[in-house]
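With one protein chain held back, the other chains of the complex are shown just where they sit.
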Amino acid sequence: MLNPELISLDNQVFRCYLGWSAILVLKIFATGIYTGLMRFITATFANPEDLMSPKLKVKFDDPNVERVRRAHRNDLENILPFFAIGLLYVLTNPAAFLAINLFRAVGIARIVHTLVYAVVVVPQPSRALAFFVALGATVYMALQVVLTAAF
Amino acid sequence: MLNPELISLDNQVFRCYLGWSAILVLKIFATGIYTGLMRFITATFANPEDLMSPKLKVKFDDPNVERVRRAHRNDLENILPFFAIGLLYVLTNPAAFLAINLFRAVGIARIVHTLVYAVVVVPQPSRALAFFVALGATVYMALQVVLTAAF
Partner (left out) sequence: MLNPELISLDNQVFRCYLGWSAILVLKIFATGIYTGLMRFITATFANPEDLMSPKLKVKFDDPNVERVRRAHRNDLENILPFFAIGLLYVLTNPAAFLAINLFRAVGIARIVHTLVYAVVVVPQPSRALAFFVALGATVYMALQVVLTAAF
């Protein structure tokens, strides 16, 4: 059932995983760059060697910078485990329709999560919804992988 | 020696990696959900749009929330590298008995780490022991992968 031929561009499930993983890597990096931009805009630098002017002091509590940092950390907590479990889920040879839509759900929900968290703050439950759509899809994949390993 | 057929359910080492990786993904997510619960219990919210009542203010220093966040971050620092190196270690075709017990050691030690850190605080050196068992096993895998790549 599980075999290495699943890792092939001919397997549309793997191809979908490949595309969304790469997009989400770029999305994580974009959030990192956005943190840096926000540091310059607000002149909030965490290291003495980063200070652009002798008048500035290190600062850790700018709310705009901290907001982007929380969005970024939430990515690490949720997208990075997806990279691992998504690949293993492809190897369980899931039904293509379901798997492809799960990958789309994770990809779109995590992009929306960043937008409503760090770019334009949208009232709750928008961020919570985006968070739980991506989490639910990833948990489902992890449960399928546990079942495949166990039986 | 190293070949893609190792990525197969017939390879009990890969199967063990598959199962423990999925369990640890679920464990990381459980810690994330636990952070959220702790935020509600202690009414500690980091974003203005998360405040449930106009009387609340954003708060960043609740010791219970921060403790779970430290446990969660420690997971990111230690479990996420395991996902990458565990798969590569499987591809070096290690002895099954050793590899399976290393995966079990990482899986059990990281679950214990969260329990004694964030659920029921157990005096040291319990957390340090759990930390170093998982770290030692993962470092061993990484060294084996370096040796495989070099020779």
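We call the chains A and B, going by the order they appear; numbering starts again at 1 in every chain.
Rule of thumb we're sticking to: contacts are C-beta pairs under 8 Å (C-beta built on N, C-alpha and C of every residue); 3 or more make two chains touch, one makes a residue touch a chain.
The structure presented is a predicted model; accordingly, all values stated were derived computationally and were not measured.
Checked against the full complex, the candidates B:Ile23, B:Val58, B:Leu88 or B:Val133 give a single residue touching the omitted chain, namely B:Leu88. Here one chain is not drawn; of A:Val65, A:Leu80, A:Val112 or A:Leu135, the residue touching it is A:Leu80. Chain B meets the missing chain through residues 1-4, 7, 66-67, 70, 76-78, 80-81, 83-85, 88, 91, 117, 121-124, 127, 135, 138-139, 142-143, 145-146, 148-150.
Those residues of chain A that touch the chain absent from the view are 4-5, 7-9, 15-16, 18-19, 21-23, 25-26, 28-29, 32, 46-47, 49-50, 72, 76, 80, 83-84, 87.
Simple rule for what comes next: only the chains that are shown with their structure count from here on.
In whole angstrom, the spacing between the mean C-alpha positions of chain A and chain B is 17.
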